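The complex is shown incomplete by one protein chain, all other protein chains being positioned as in the whole.
Naming follows writing order (A and B), and every chain is counted from residue 1.
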Amino acid sequence: MRWSTLMIVLEVGGIVAFAMSGLIEAMRKRMDVVGVFSVAFVSAFGGGTVRDILLDRRPLFWIEHEGYLWLVGALVLTAPLWLGVAQREVGARLMTLADACGLGLFAIAGTSIALEQGLSPLVSALMGATTAIVGGVARDVLCNEVPQVYRDHRPYALCALAGSAVFLALSAWQVPSVWGSTAGVAVATGSRLLAVALDWRLPRWGRWPR
Amino acid sequence: MRWSTLMIVLEVGGIVAFAMSGLIEAMRKRMDVVGVFSVAFVSAFGGGTVRDILLDRRPLFWIEHEGYLWLVGALVLTAPLWLGVAQREVGARLMTLADACGLGLFAIAGTSIALEQGLSPLVSALMGATTAIVGGVARDVLCNEVPQVYRDHRPYALCALAGSAVFLALSAWQVPSVWGSTAGVAVATGSRLLAVALDWRLPRWGRWPR
Partner (left out) sequence: MRWSTLMIVLEVGGIVAFAMSGLIEAMRKRMDVVGVFSVAFVSAFGGGTVRDILLDRRPLFWIEHEGYLWLVGALVLTAPLWLGVAQREVGARLMTLADACGLGLFAIAGTSIALEQGLSPLVSALMGATTAIVGGVARDVLCNEVPQVYRDHRPYALCALAGSAVFLALSAWQVPSVWGSTAGVAVATGSRLLAVALDWRLPRWGRWPR
């Protein structure tokens, strides 16, 4: 009971955070309302949609929970009203927190869905990372940028994988899934927040001339 | 009978219009024959393919109606012969008309397919808009541009949504689907033609520094 309420709070938090990242990116590119809505939608739902297609799950999660669509629609439609305030008062901190919560929740949600389908730990962890990062990758492709998550040299997908690894280990040891999920989300979200706070960097991977 | 003939005329008109938009864009980018064919194909079939995948419909519509493939193939192969003439004699007007017909037909086709699967009006309208715009979005992504439909500040997806709304309202009132479809296509296509003729503009959606 409490767990599923917590799940919904976190999932909604992740959707809002990812939708806002798309919203802001689309506005920077001076898109019109259709562009802003599309990019926000793809950012929020892209990762879960690709996961559902790869695993052949229907209905897609945003068709099953149609409220998520109304939520993102309302966010986009009202954005001109509150965005100036958000920018001055809230700043980047709340965004970073919401984005980290979204990362953790989406990663564990994707991993546990794949595990329930009987897939191997490696594939399950990849499905978790896919759920967490594909929305942002699609956002950047639509905005004609190299995906930020591939080049900003900060741990992001690795935090998702760390959380998934903890979740998978606890599942293998028969820990009840409520505890395993909580620990997985905590590790993914926590390591992401630590990485931002302490400015951890990833090395460039190899060298190639030109 | 007459309706299904009209449907095929319009659907073929839409496919031709979308294929030509891809053809022209690929030529501007100086692509070779493979690039021109691929971009024309993705422009014409991308929207319906994504709709079919999201709704888990198989066979895909262009596998079921293989004639469409031959049509687009023939268009691309003969393009160097007639494109110069088309450019001088026909100009942008016929393209705009065909594109608007394609928009209306694809939007209503997508909406009615989703409605038949028992999906909600909101999801059905989004499937219609997806069918109508994803081809153009994929075309622009392959040509390494920000999608035109997101940034040209003219109503396009909104015309599709208006047509879908009319179609959905008439369906809810038990109007026979022939009339509902006709009205929906007329509203989507007509509002698009009006928007071009009268130079309607969409506002930029919000502001964000840099």
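Keep this in mind: a contact is a pair of C-beta atoms (placed from the backbone, for glycine too) under 8 Å apart; a residue touches a chain by one contact, two chains touch by 3 or more.
Quantities reported herein were computed from a predicted structural model and do not represent experimental measurements.
Peer 1: Going by the contact rule already stated, which one of B:Val39, B:Leu105, B:Val123 or B:Val137 would touch the omitted chain in the full complex?
Peer 2: Per the contact definition at the top, the residue touching the missing chain is B:Val39.
Peer 1: Which one, A:Ile8, A:Val178 or A:Leu202, makes contact with the chain that was left out?
Peer 2: A:Leu202
Peer 1: Of the residues B:Leu60, B:Leu122 or B:Ala186, I need the one that contacts the missing chain.
Peer 2: B:Leu60
Peer 1: Counting contacts across the full complex, list the positions on chain A that touch the omitted chain.
Peer 2: Residue positions of chain A that touch the missing chain: 53-56, 119-120, 122-123, 126, 133, 137, 141, 144-147, 149-153, 156-158, 202-210.
Peer 1: Where does chain B touch the missing chain, residue by residue?
Peer 2: 23-24, 26-36, 38-39, 49, 53, 56, 58, 60, 63, 66, 69-70, 76, 79-80, 83-84, 87, 141-144
Definition applied: only the chains that are shown with their structure count from here on.
Peer 1: Measuring centre to centre with CA averages, how many angstrom lie between chain A and chain B?
Peer 2: 30
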